[in-house]
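Omission of a single protein chain aside, the complex is shown with its protein chains in their original locations.
Right after this comes subunit A.
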Amino acid sequence: MNNSLIIGQYVPGNSIIHRLDPRTKITIIFSFVIFVFFANSVPSYGILTLFAIITTLVTRIPLRYILKGLTPVWFLIVFTFILHIFVTKEGSVLFEVLTLEIYSGGVIQGLAISLRFFLLILITSLLTLTTTPIEITDAIEDMLYPLNKVKFPVHELALMMSISLRFIPTLMQETEKISKAQASRGVDFRTGPFKERIKAVVPLLVPLFVSAFKRAEELAMAMEARGYQGGEGRSKLRQLKIETRDVFVYILFTCVIIGLFLTRTY
């Protein structure tokens, strides 16, 4: 299994962020993503960064774990920074590397874009780090509910989502199990010419598909046997409820946004 990437991973915990209503989290994170693009001055970036960092600390998820998990993303951030340094030709020339002139505008823009990028990824990964997939699905179903009026199958969509989320770990386990079994039979997935490695995937994919189809069929049968008929008239086991802490977080976030608009330059 790939342990280095944490996007999509849930880390159990009991912090206030964990206990927030998932709808609150989705709303705030979605608006944060939009408002990041409004920041254009040092204090406005500072406010957003502070908000993101404090939120991260409040989750009590080890900082080292989060940063290590974002390793693949670091590469992208650094790459964006370098690209901006070389491409943007604004402001004064700072110095020259070989024949390329580095402009101050380039450095500033590179820093800004990289920071924006980092904030986006940090805050969105906090959503999945502190919210179980089931909660996210429930929240999405609830938030899309108005679309029911235009005959959009919200419940079915949510069901599809939760089933696929539910089976991602199962499929990963299965992949690992079968690849180990085939490795024991002498398959080498890691070395050798590219063509050989592509061929080595066949003994992995065929059993995976076979078991995925079998599982889907069994699941459908089990659901039917238990009288599942779709969303109509179905009550919920997990009721979503807005608590005081959600209101508190909304107010806090509004303050942050007001602060952002007061400090940005026009």
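What to note about this one:
Just so we're on the same page, a contact is a pair of C-beta atoms (placed from the backbone, for glycine too) under 8 Å apart; a residue touches a chain by one contact, two chains touch by 3 or more; residues count from 1.
Here is the rule we use: contacts and distances are computed from a predicted model.
Only one of "Protein translocase subunit SecD", "NADH-quinone oxidoreductase subunit I", "Energy-coupling factor transporter ATP-binding protein EcfA2" or "3-methyl-2-oxobutanoate dehydrogenase (2-methylpropanoyl-transferring)" fits the UniProt record of the hidden chain, and that name is "Energy-coupling factor transporter ATP-binding protein EcfA2". Here one chain is not drawn; of A:V210, A:M223, A:I242 or A:C255, the residue touching it is A:V210. The hidden chain makes contact, of the residues A:R19, A:K89, A:K177 or A:R234, with A:K177. Considering the whole complex, the residue from A:L50, A:V202 or A:I242 that touches the absent chain is A:V202. Listed by residue number, the positions of subunit A touching the unshown chain are 3, 11, 61-62, 65, 68, 174, 177-178, 180-188, 202-203, 206-207, 210-211.
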